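Take this structure, written in structure tokens, and hold onto it; I'll ask about it next.
What you see is the complex with one protein chain gone and the rest in place.
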Amino acid sequence: MRTLYLALKYLAVTLWSGFVIFPFLWMLTTSFKTANGVTGGATWLPWLQYQPSLGGWQSLFGGAGGVNIVRPYLNSLVVTLSGSAIALILGTLAAYGLSRFSFRAGPIRNGDITFFFISQRIMPPIVLAIPFFLMLRWLGLLDSLPGLILIYVALLMPIAVWVMVDFFNTIPRGLDEMAWMDGCPPVTTFLRVILPNVMPGLVVAGMFCLIFGWNDFFFAFTLTFTKTQLLPVSIVALNSSVTPWWALSAAAIVSVAPLAVLAFVVERFLSRGGLAGAVR
Amino acid sequence: MNTTTALKRALYASVAFGLATGMATAEDYSQYGIKADVPGMCSFEAIDAKDYTGRTLNIITHAIPVIGEPTALHARQFQELTGATVNVVHVPFGDLFQRIMIPFQTGQAAYDVLFYGSLWLGDFNPYLAEVPAAYQEVAGMKEVTETYRGIAGWQGQMLQYTMDGDRHYLKYRSDVFSNPEMQALFREKTGRELTVPATWEDYNEVASVFTNMDWDDDGAPNFGTAEVTKRDDLMFSAFISRVAPYAKHPDVKGGFFFDLETMTPLVNTPGWVHGLELFVAAQAAMPPGGTSFGLGDEIFSFGGGQTLMSYSWDDAFIQAMQEDSPIRNKVAAALLPGAKEVWNRKTGQWDTFDEPNRVAYVTWGWTSAVAKDSANQDMAFDYLCFFANEANTLADLQIGRFGINPYRDTHFDPAFYEMEMGWDAAVAETYTATLKGIDTAPNQVFDLRVPGVGEFMSSLAAGVARAQSGEQSPQEALDGVAAEWTAIVDRIGADRVREAYANVVALEDR
Partner (left out) sequence: MPTSWRWKTAERIRPEGQTRPSARPSMPETAMYRQKYIFLLPGLLVLVAVILFPLIFTIRVSFSSWDVYNPGLNNAGGAMYARLWDDSRYWEALWRLSLLSLSTVLIQYVLGFALALLVWRDIAARRFLRVLFLVPMMTTPVVMSVIWRMIFHESLGPLNPILEALGIGAQPWLSQATHAFAAVMIVEIWQWTPFMFLLLLAGLLSLPSEPFLAARVDGAGPVRTFMSVTFPMMGAISVGAILIRAIEASKIMETVYVLTSGGPGTATETVSYYIYIRGMRDFQIGYAAALSLTYLVIMAVALTLIAKALIRLMVREARA
């Protein structure tokens, strides 16, 4: 019984790992192919099944038949990091407010305000494209990093609020009140007393912001022209009628790298039980 | 091969050689990948003499490599030669229209130079700058064939700068068609000789005989036909290729998509329905997944040697003729199949033809233009003129993935493909003869270049897809499309659509 259970357990883990790894392995091998390697059917092993080439990888850094992703990569880092940071700060403040104080405006109460934050994510991006476009045009921020950051703040903040409200709710109110009794003003209380207790929440919220920001394609695409190109846009520039699969695969691998590092960071928090507070 | 071609070939080689050595004494531009600079207003030398330092040119173009890669390549060259800053953005085909249209409609001068599908002229024309007379007079533009000059025009103005020529034609595996074993097999199964399909009925029959068998002895099964069948991925073009000979009667003028007089949609007339029935029937001879092939799949399927026949743009043919291709010189080109029974919408009956009615479908075609709002029109036209100068075009034609295809009289010379690209004479002959035949065909069809073409075509594609999947019968599906088209015409206004469509009909009926 016990052996059977263990066998099933490891079988399940192995199957899922295979499913997860499969596309990555395929991207890896495809990134070394040429047109003949692709049209020759599904092959996996270089030299044995197809003649490998570094063309796909070279094209990412200015070689022929591809797009140089160095600048877009840096742009993406700037926009994602600053957009996420601002969204996280504003979202955390708002979440703390919503968690600790009651707000009323007519029939609107805390729950409705929280719902307003979250509801921003229901809107299909297609419909926001033109209004955002017009708005950034009035602000003179089309095709610029600040313009994209502004939009990303609005798109990512709901996620930060969603996660952080719940984290703050897990912190006993007594903590705030004790600090206030000691004459500590709310802002200082928030910074010195409460914030250190929700570090795991900040990690989770930050991770979601970074993931959604880094991988956004639609707004990076519609709100820029030629100067400010982000990574997903420059990778999608390879999705031509005759797709250079090799370059596309290489680019996809490169683009996931920074977030894979993030996965390790998050896992450390998980293992140390750092996310425990998240779910009480 | 005749003597004139041989002679031309010799001449070609010596001229090319002479040009190469001649230019070596002047400035040498061969580092740019061209054979020799061709003197003129837009030559490397002339552009080199200009100074655009401190100015910026913004270009939107297709994804890499098709059209996108030559755009970027010539942008880099232009930047080096003139000192201008040139920014290029690459956009997948599916999003190109909206990426250009949003700035246009909101009055934002986002791009100076645009590369896009020529069929969108009906929507873009209010926002484009006319090509200045000087550029219309350059030698390279004078050599553009009448068909492709026609496409560039709108209400008597030249709004698009021609830099590519596109059309649909038939591609087939000549090694299989000339193989006695295969010929015998075909005779046995059908009772007739194996010939290059002259009608779409023939095409379907040949495809069904040679499908799901290993006729190239490589151990993997081969299939009859690869076609663009994925709904929103240019499938409408494939469909129109199949429909045109049944629905475009050579003696009936005044519209293929609509009756120009009444603006009634013709998409559900018997010729169209029959074409769709054959399109649906052909699915049986497609490779696995062939019923949802996008253009890229079609290119890799035929170009990679999986299928016997295919029809669409040049790409699949060029892919098959790449230097490292396993089926190089085993392919040939021909005009699209025709129809022996053609619907005559004037008399309301089918007319029978002894010689199949062939219709050349001049579809899509990458083109370029300069935005009216651009503050850099001078530089923009210089860039386009440079992009399409003779030296660059000859170099681009040789790189298959660039997607630049013949559009000048000089491009229809088989000697060029033999000498420069090492094609077999027979392949080069069928290729150039086919392209030339399309260019001079008496019965041509052009895309529906009217405002809202995207909506018309996506409605058409959705209807065709419903018939393909069996959700509806061909007649039902096309009746539905006709109803939608009527609604669209009503929304836009019949007169506006007619005014625009008259431009297209004028090209067809000239």
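Which chain is which? They are A and B, in the order written, and residues in each are numbered from 1.
Convention: a residue touches a chain if its C-beta (ideal position, glycine included) is under 8 Å from a C-beta of that chain, and two chains touch if they have at least 3 such contacts.
Remember, it's a predicted structure, so these values are computed and weren't measured experimentally.
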Of B:140, B:165, B:287 or B:338, the residue in touch with the unshown chain: B:287
Given the contact definition stated above, which residue among B:135, B:258, B:300 or B:387 touches the chain not shown here? B:300
One chain isn't shown here. Among A:60, A:79, A:128 or A:148, which residue touches it? A:128
Missing-chain contacts mapped onto subunit B: 94-95, 97-98, 101, 105, 123, 230-233, 287-292, 294, 297, 300-301, 304, 306, 451-452, 454-455, 458, 462, 465-466, 468-471, 491-492, 496
List the residues of subunit A that touch the chain left out of this view. 5, 9-10, 12-13, 16-17, 19-24, 26-27, 30, 38-39, 41-42, 44, 90-91, 93-94, 96-103, 109, 111-132, 134-135, 150-151, 153-154, 157-158, 161-163, 165-167, 169, 172-173, 177, 180, 185-187, 190, 204, 211, 214-215, 217, 231-232, 235-236, 239, 243, 245, 248-249, 251-252, 255-256, 259-260, 262-264, 266-267, 270-271, 273, 275-280
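Simple rule for what comes next: only the chains that are shown with their structure count from here on.
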Distance between subunit A and subunit B based on Cα centroids, please, to the nearest Å. 40
Which residues, counting only subunit B, touch subunit A once they are in their complex? 58-60, 62-66, 68-69, 72, 87-93, 95, 98-99, 102-103, 106, 108, 110-111, 220, 234, 294-296, 299-300, 303-306, 315, 319, 322, 324-326, 401, 403
Spell out the part of subunit A that touches subunit B in their complex, as residue ranges. 34-36, 38-41, 64-67, 129-130, 133-134, 137, 142-143, 221-222, 224-227, 229, 233-234, 236-244, 247
